[in-house]
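Note that one protein chain of the assembly has been removed; the remaining protein chains are unaltered in position.
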Amino acid sequence: MKTEIIKVKTSAHTQMTDITRDVQAAVSKSGITDGICLVFTPHTTAAITINEDADPDVVRDFTKEINKIVPWEDDYLHMEGNSAAHLKSSMIGASEQIIVEDGKLLLGTWQGIYFCEYDGPRNREVWVKII
Amino acid sequence: MKTEIIKVKTSAHTQMTDITRDVQAAVSKSGITDGICLVFTPHTTAAITINEDADPDVVRDFTKEINKIVPWEDDYLHMEGNSAAHLKSSMIGASEQIIVEDGKLLLGTWQGIYFCEYDGPRNREVWVKII
Partner (left out) sequence: MKTEIIKVKTSAHTQMTDITRDVQAAVSKSGITDGICLVFTPHTTAAITINEDADPDVVRDFTKEINKIVPWEDDYLHMEGNSAAHLKSSMIGASEQIIVEDGKLLLGTWQGIYFCEYDGPRNREVWVKII
């Protein structure tokens, strides 16, 4: 299969967008029923993670706390001024892998797949490959 | 192969459990001798990581320090009160991938695979898939 591209338009500086349905759609489109799905973002100030998709307060707390751990201002040298976003990108990670069985993503009851924006708002991409 | 399920019973609030032998057993059971092994936890307040399995003080220091970086109490909104566990889950990550050669997990001399509990004690699962 070709790599499937998901477009994500973020509207805030730090934001988590649930992309579980889009990833499942890419899996269904591929016709692959059994394997592993790689969800990868090609951006260096964003990340992919898996976390709870039930209570929106989880995402609010997550975002607030990670911004506290990696402060936006801290005598950084990088002229663009977004070094904190680069570090958060690597701390959370550029990709996730999910098992595919019977054509479905095998996720826990409370798990959703999130695109994490750390220097928005921007137009972003997520690449999906199933093997 | 079907996804193999490893059961982990944790006994503390924050705890790292070495599951290397269980993962190797799943690899051996699969009969696959060459590929990549995905070790995935379906929980949003737990994680999978690879780290030293020689000196137990490494795990003690690891646990103490991550609890200091992401404090349990910090004016979180999430009613369940375990937002810190959700953030630690994403910082450490829901999965690890290990090369399989000649039916064996290819790990470094000091590496072991750990299930990380961040909101225990609980009965947990780890899913293993080899491709």
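Think of it as A and B in the order they're written, each chain with its own count starting at 1.
Note that in this section a residue touches a chain if its C-beta (ideal position, glycine included) is under 8 Å from a C-beta of that chain, and two chains touch if they have at least 3 such contacts.
In this text the structure is predicted, and so the values were computed from the model without any measurement.
Panel shows subunit A; residues 2-3, 36, 38, 40-44, 69-70, 74, 76-80, 83-84, 86-87, 89-91, 93-95, 97, 127, 129, 131 of it touch the chain omitted from the view. In the full complex, the hidden chain is touched by subunit B at residues 35-36, 49-52, 55, 57-58, 60-62, 65-66, 68-69, 91-93, 96-99, 101, 106-111, 131.
The rule is simple: only the chains that are shown with their structure count from here on.
The distance from the centre of subunit A to the centre of subunit B, each centre being the mean of the chain's C-alpha atoms, comes to 20 Å.
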